[in-house]
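To start, the structure under review is shown below, and the notes come after it.
What you see is the complex with one protein chain gone and the rest in place.
As written, the chain order gives the labels A, B and C, with residue 1 at the start of each chain.
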Amino acid sequence: MSAPKKVVLAYSGGLDTSIILKWLQTEYGCEVVTFTADLGQGEELEPAREKAQMLGIAPENIYIEDVREEFVRDFVFPMFRANAIYEGLYLLGTSIARPLISKRLVEIAHETGADAVAHGATGKGNDQVRFELSAAALDPDIQVIAPWREWDLSSRTALLDFAEKNQIPIAKDKRGEAPFSVDANLLHTSSEGKVLEDPAEDAPDYVYQRTVAPEDAPDTPEYVEITFEKGDAVAINGHEMSPAAVLTNLNELGGRHGIGRLDFVENRFVGMKSRGIYETPGGTVLLEAHRGIEQITLDSGAGHLKDSIMPRYAELIYNGFWFSPEREMLQALIDKSQERVSGTVRLKLYKGSARTIGRWSDQSLYSEAHVTFEDDAGAYDQKDAAGFIQLNALRLRLLAARQRRTK
Amino acid sequence: MSAPKKVVLAYSGGLDTSIILKWLQTEYGCEVVTFTADLGQGEELEPAREKAQMLGIAPENIYIEDVREEFVRDFVFPMFRANAIYEGLYLLGTSIARPLISKRLVEIAHETGADAVAHGATGKGNDQVRFELSAAALDPDIQVIAPWREWDLSSRTALLDFAEKNQIPIAKDKRGEAPFSVDANLLHTSSEGKVLEDPAEDAPDYVYQRTVAPEDAPDTPEYVEITFEKGDAVAINGHEMSPAAVLTNLNELGGRHGIGRLDFVENRFVGMKSRGIYETPGGTVLLEAHRGIEQITLDSGAGHLKDSIMPRYAELIYNGFWFSPEREMLQALIDKSQERVSGTVRLKLYKGSARTIGRWSDQSLYSEAHVTFEDDAGAYDQKDAAGFIQLNALRLRLLAARQRRTK
Amino acid sequence: MSAPKKVVLAYSGGLDTSIILKWLQTEYGCEVVTFTADLGQGEELEPAREKAQMLGIAPENIYIEDVREEFVRDFVFPMFRANAIYEGLYLLGTSIARPLISKRLVEIAHETGADAVAHGATGKGNDQVRFELSAAALDPDIQVIAPWREWDLSSRTALLDFAEKNQIPIAKDKRGEAPFSVDANLLHTSSEGKVLEDPAEDAPDYVYQRTVAPEDAPDTPEYVEITFEKGDAVAINGHEMSPAAVLTNLNELGGRHGIGRLDFVENRFVGMKSRGIYETPGGTVLLEAHRGIEQITLDSGAGHLKDSIMPRYAELIYNGFWFSPEREMLQALIDKSQERVSGTVRLKLYKGSARTIGRWSDQSLYSEAHVTFEDDAGAYDQKDAAGFIQLNALRLRLLAARQRRTK
Partner (left out) sequence: MSAPKKVVLAYSGGLDTSIILKWLQTEYGCEVVTFTADLGQGEELEPAREKAQMLGIAPENIYIEDVREEFVRDFVFPMFRANAIYEGLYLLGTSIARPLISKRLVEIAHETGADAVAHGATGKGNDQVRFELSAAALDPDIQVIAPWREWDLSSRTALLDFAEKNQIPIAKDKRGEAPFSVDANLLHTSSEGKVLEDPAEDAPDYVYQRTVAPEDAPDTPEYVEITFEKGDAVAINGHEMSPAAVLTNLNELGGRHGIGRLDFVENRFVGMKSRGIYETPGGTVLLEAHRGIEQITLDSGAGHLKDSIMPRYAELIYNGFWFSPEREMLQALIDKSQERVSGTVRLKLYKGSARTIGRWSDQSLYSEAHVTFEDDAGAYDQKDAAGFIQLNALRLRLLAARQRRTK
């Protein structure tokens, strides 16, 4: 590959991506465009602009955008329609943000005539894969630069030396090394590394940043009603709101009640296991509620099919294949199932858990007339069950007869 | 089919199965053998013996058995190796008990020369299917009698009349109708019907029988360590115990902390939706712990395959196909995966939730050497990731190139 | 259920459905509407009109329709997009026709104010299930009458007696019993029963009706080119034609070369095994060609996902769940995959087999630049493979290290 001439960098404004910015300028002598996104990570973005300018980036090359609505509407919500969970427990909070960032990086590259994009993910993790597969799927020719896999700044000291030598300001609290690494967006906060590396050891309390400890949550439960339309949450307690507003509100609610903490050892796509602490307060409430509304609006054929393909769907997102034909095919299947997943779920939030306790819908398939213990007025003829069982049993009887015959 | 001459009845000693007992005698003029099992439902069995005798059953025709160890060892534990969950939430507590009862009914029929078995399940539910498919799979010729589908005792009044006419004692509290229906065994208690029939309405507190309300659980968390061998729990806090003892202890622990409550609308195999309240305190803790130990002892290939077949496995058990070739094939797959699922998990129990907070094992696949943020001494070459991504991206690039070429 | 007042009958004009027609009039005293469809079974339809009139059906109650285009366009082609095969071998020729007939029966019931539909399928087969599930899915209240399950005309003699007593003309060759039973439509001919009931015995030659024996096929191969657009065949040897015309032409071609014969023992949905002889000349060629065009236009992610859900899709169609949410969800997935399945396949037809020998497309993903044994001008860096393998091997190495450590 030829050396890149103009690179769009996913830039947070922090020390690491500032070092990368400078390294790109130094190593490749290339023009750098910065892209800083508000995904709901809870940090101010304007300082990133100042910092980029200070590092010599031309104003027209600084892109700062609030992508929260797009993030929730086009990525988080479609994923939640599938009840996606990775390895039984993880709600994919980091995984789902990466394709959006890549998409904007590639789009900005096209707008600015850049021939490469760059990211700050290391060579051991999943994020590099997610960034790069997304970029490749959106532009077959674009280069991706992953400085962590290329440079020789392999120790904290080397990084700080490089920063000092290049006049990159180092915040006092960044001199020492952080005791763990954090990623955050509107869906979740993840923490991993260092003090968390022994999976036998309890995670220290200070790791949790977005949820109170269940012990510190209110002593009285709180009840909330979430309304869905076609599989997406559209209102909380009767108040309609935008996708990002829904998630923001649920985060506030869930976080206050200590909901959505997860201590997890997962299998990375790159082949190793890692331990992470995840906090997904709003997402945890949303998943529970979505299941609640599906309980009355999806029939078993649709529901069981969805359940059976879900692990594959979740794996695709985890592995970075959001922009792939197979994810889009599964999405078509899932979206088809959601056309009537509309209605309201009532949940109880208390000390770390969110539980559905009621659900209702114009689209309900629940038929009290059929299920009732009382007289059902002929809705259901119990004698039909005999034939139903008889034919389901037929092949088992033939098997049992063979067993007897041949033993 | 010819009229049965001798019938083995699944007999609880309660009013309903006593009426069935008498009805079988009356309707078919047949000899009745009673089978009463201790599955951990928490009721004394000896009263069933007296009642059966009073209804004219010969002593040698009264079978009363404690099957708790067999239940947990041969049914519950194999199922938990699969992390089986039906429709995302239900731990299959009722479903898993039925095949064992059928198995003993058929075995007792063979021992006593009976030509039929009978059960007290209604024509609307899943249990009739589970009883009857299991019986068919174990004996191709045995008749199954389901009085609820046959008789005309269609109202509470008719039942009580029949009881009185036949000198069946009616406990005072059974005069009125129960406000809901209950099934219980060592794994769970389920409640459904009547006051629970509107899925929009909160379940009343008095429905819960086996768990305290999370609000009433202790204000301080409790920690427990569960040790697994080949996928099965074998010790709690270092004390080895039998399968049934493990589950009994976890029930006590979980129940005390309000763990394992579920308010659920499910799809019955017979085609309708129903709403149930489930309490599975020990099972909920066990599932969380099993997932915890799998996190470090199963590799991703094994784990993802298990996850992908789990919904089908759970559906088979729910639908009554425990004794079927396909359940046994899936079990072979699952059991193969569990050969090294051994080690210990530490959980925190608090106010309704059980969470893994640590896990360790001689069989661990977690490699701190590989995952560490620190110098990994060459365990992992980050440059390999570039090639890994490049080839995973190749087909996406070819797709993107086509997209560009043909647009 | 109350007695039907007006019934739409799937009427072939043959002896059996004429008896049913009369039986409906006699048994229920109801008005009968007949529906006779040209699905490509190769029989004249006008005789059915005369016969219906002779049996007293009012002219406005006789529906005779050519539904071949709808059949191929809306049923056969969508199914072939999935490469659907039941139990490894059967192309579902009977299964796919039933939902269309049910759909028209229900629509005609709505047009004519009928409250029931009736079909001539027996109580042992799959077709009753397919007819009735489709009807239920399209109208929740419509009654379905299946005379074969109801009447007492249980022998050939009883049927003929009924016919004579009711002045139903009996063709001479129907006096004796047919040596096997046949179903035919534009997609296939199936034969089963009687002389075919022993699956160890060769099917006699006279069973085959639509294909020459491979031994009698031309001694020189014939070559054909089939062009696809979005997964559907649209042209043969460069001549564009309608869906039904495509299939008709392929039937002629395939039949002439002895293609598409299948001697098969299958599992019926109702629990028993049956043996059938199927002839699907055009469909067999079409399936081979469709796979051929997918080879160059589908990427592996899309193709493997399709393959993995195909058995379930085929089972749904076989079992009669064409009109079900899960079939529609799978169809959405499949159709999404076909958006660029366009191009041309060249096949060789010879003595019973059809084989792809060439394929080309504007939408091709095949890249000679990448795959070539010659110098690839940097399209592919073989060194990338080392990293790709290294990371795929990582978890296997960790497993092997555990094996060594713990043995």
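FYI, contacts are C-beta pairs under 8 Å (C-beta built on N, C-alpha and C of every residue); 3 or more make two chains touch, one makes a residue touch a chain.
Computed from a prediction, not measured in an experiment: that's the story for all the values here.
Colleague: Tell me which of C:44, C:60, C:173 or C:202 is the one touching the absent chain.
Modeller: C:202
Colleague: Which of these touches the unseen chain: A:12, A:300 or A:372?
Modeller: A:300
Colleague: Which listed residue (A:85, A:178 or A:398) would be found touching the missing chain in the intact complex?
Modeller: Among A:85, A:178 or A:398, only A:398 touches the chain that is not shown.
Colleague: Which positions on chain C touch the chain that was left off?
Modeller: Missing-chain contacts on chain C: residues 83, 87-89, 122-124, 128-129, 132-133, 136-141, 146, 148-149, 154-155, 181, 193-194, 197-203, 214-215, 219-221, 261-268, 270-275, 291, 295-296, 299-300, 303-304, 307-308, 310-312, 315, 320-321, 323-325, 346, 350-353, 355-360, 365-368, 370-375, 380, 382-386, 388-389, 392-393, 396-401, 404.
Colleague: Given the full complex, what residues of chain B touch the hidden partner chain?
Modeller: 267, 270-272, 298-299, 301-302, 304-306, 309, 312, 321, 324-326, 328-330, 332-337, 391-395, 398
Colleague: Which residue numbers on chain A touch the omitted chain?
Modeller: 299-301, 340, 362-365, 367, 370, 380-381, 383-388, 390-392, 394-395, 398-399, 402, 406
Just so it is clear, only the chains that are shown with their structure count from here on.
Colleague: Touching at least two other chains at once: which residues of chain A meet that condition?
Modeller: Those would be 267, 270-272, 299, 304, 312, 324-325, 392-393, 398.
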